[in-house]
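For this depiction, one protein chain was excluded, whereas all remaining protein chains were kept in their positions.
Coming up: subunit A.
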Amino acid sequence: MFGSIDPLLLLASLMVAATPIVFAAIGELVVERAGVLNLGVEGMMITGAVCGFIVAVQTGSPLLGFAGAAVGGAALSLLFAALTQYLLSNQVATGLALTLFGLGLASLLGQGWVGIRAPSVPDLPLGPLRDIPVLGPVLFRHDPMVYLGLLVCLGVWWFLNRTRGGLILRAVGDNHDAAHALGYRVVRVRVLAILFGGAMAGLGGAYLSLVRVPTWTDGITAGAGWIALAIVVFASWRPGRLVIGAYLFGGVAQLQLNLQAAGVRVPVEILSMSPYIATILVLVLLSAGRAPGCLGRSFHAAR
């Protein structure tokens, strides 16, 4: 029934399609495990996308572009950190405002950069691995960011579950009063987590503007940040499930376009909603976790 679709090409493009969401979601996962709900992912992503694009075009180096994107995303998240952690503003409202602000800021910064081509990002030279039949084209012919996204997820899992720092971060997220009583610096931990989330969202955005699209247009993220937020919740705050969710979403989204192009006789409406339904179904079936205890609650030592 899959007509003339090449499954290898499809699997390969799935990895590319999922990468922006992987980055943005893993950053938000760390933020939420620290007990902070930052709804500004979309805004940080698009700011990262435009910062990364400008730096990459100016310097001609995609690598510096990605660095610039991480800095841009983190800088925007610093605003959120200052407002919510020091001025104790409402996290939901501040996060939504951050998205609106980020979209506007990116549009402003992007004036004059429309229609320019980004320097191309070469594939990671993996030598003989590229030539393995089947696995080679699917797994080993991508740009470095695809692998970095997976490495970051692995690193986050290791950090949260196998290190003292991760334990402190989780304690802060589950019960900030208890963590404070034990002498941990709740606000500092949260600010660092927010910065990490901002940097990752920035990388996810830059992956869109430098690799996947690769050009700058306004509104380039088109809701990817919101998908990332939803995937964090459906993955019940676990890095492994997050990767499954993001790949599933990216994969089915890609598959439905390929099915259309191949002329498969399935109603297009069903194909269009399939990524959302498949992702929700699988992650709900998997889910058994619970939200961090202090998610979205402000902390002040005097209370």
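To be clear about the criterion, contacts are C-beta pairs under 8 Å (C-beta built on N, C-alpha and C of every residue); 3 or more make two chains touch, one makes a residue touch a chain; residues count from 1.
Here is the rule we use: contacts and distances are computed from a predicted model.
This figure omits one chain of the complex; the name its UniProt record holds, of "Nucleoside-binding protein", "Rieske domain-containing protein", "Phosphate transport system permease protein PstA" or "Cell shape-determining protein MreB", is "Nucleoside-binding protein".
Touch with the chain omitted from the figure is made, among A:Ala222, A:Leu281 or A:Ala301, by A:Ala222.
Against the chain not displayed here, subunit A makes contact via residues 4-6, 9-10, 13, 17, 20, 103, 107, 110-111, 114-117, 120, 208, 212-224, 253-254, 257-258, 260-263, 265, 267-269, 272.
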